[in-house]
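Note that this complex is displayed minus one protein chain, with the remaining chains in position.
Order of writing sets the chain letters: A and B. Residues in each chain are counted from 1.
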Amino acid sequence: MDDLARLVAGEAIRQVKARYFYGLDHKDWDLWRREVWAADGELHVPEHRTEPYRGIDAIIAWVSAATADQVSIHHGHMPMIEFDGADAARVIWAMEDRLYRTREHPLEGGWTELHGMGHYRERYERRPEGWRLVSSQLTRLRVDMRMTR
Amino acid sequence: MDDLARLVAGEAIRQVKARYFYGLDHKDWDLWRREVWAADGELHVPEHRTEPYRGIDAIIAWVSAATADQVSIHHGHMPMIEFDGADAARVIWAMEDRLYRTREHPLEGGWTELHGMGHYRERYERRPEGWRLVSSQLTRLRVDMRMTR
Partner (left out) sequence: MDDLARLVAGEAIRQVKARYFYGLDHKDWDLWRREVWAADGELHVPEHRTEPYRGIDAIIAWVSAATADQVSIHHGHMPMIEFDGADAARVIWAMEDRLYRTREHPLEGGWTELHGMGHYRERYERRPEGWRLVSSQLTRLRVDMRMTR
């Protein structure tokens, strides 16, 4: 991989992850299908569930249920990018999220406001349609939850 | 636009927006004039005013009044960049801001601390003097305001 190819790939990966965040906070799951996730992608949030969600349908089924009746803010920062050949990369992003739910939210959590900070550990691959997110694991260093009136 | 030109333009736009934030939080309006805004730029904050501020003089007149007697923190994240030819781009940035005012702040708001999170939807153009911010619309997904002692 020469310098230019590496820069192009790094920028493509940043664009994919930017659409990940935009789609998530706007509940634009079509954007996730078209421009973010590989169809066989995996999403793993160990603090939520031991097993990853496998495949874009399972990912969207969970995330769309979890984000129903919720305003969410997810921000990503300072990716550490390491390439495995020309068509794959491992990336770690720092992240912060804030979730605002009503008391009537369908998922039981015992909170209406959550503030988390941690990291995504991800793998991207170049597929025929472009760079796509193939696996994502989210862990948080700190989570604060509270129940508002 | 070839790969290298696109990367160069994307980096130039990031540098412009970095100076937008630095100038805003340091009240360095000369930096805004010299390196950030096109002279005919427009700033639109619909939650504040229906009409955009048009032109750098009107923009600075409002922003410098609004930020008087205020400490502000504005952060931008994860730009989604789409080029319209070689000399123009549409960019969406996630953002977070925190504003700290005294009770004596000249603009009436009913708060001394504001915490907002949302997006800038912007257009940049390559002008003779370099890439410049031509229009910016700010909307927030969440705003919390409070009055401290």
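Just so it is clear, a contact is a pair of C-beta atoms (placed from the backbone, for glycine too) under 8 Å apart; a residue touches a chain by one contact, two chains touch by 3 or more.
As the structure is a prediction and not an experimental result, all values here were calculated from the model.
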item	value
Hidden partner chain, touching residue among B:Arg33, B:His77, B:Arg121 or B:Arg142	B:His77
Residues of chain B (touch criterion as defined above) contacting the omitted chain	4, 7-8, 11, 14-15, 17-19, 21-22, 25, 71, 73, 75-77, 98, 100
Positions on chain A where the hidden chain makes contact	3-4, 6-7, 10, 77-81, 92, 94, 96, 117, 119, 141-142
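Simple rule for what comes next: only the chains that are shown with their structure count from here on.
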item	value
Distance between the centres, which are taken as Cα means, of chain B and chain A, whole angstrom	26
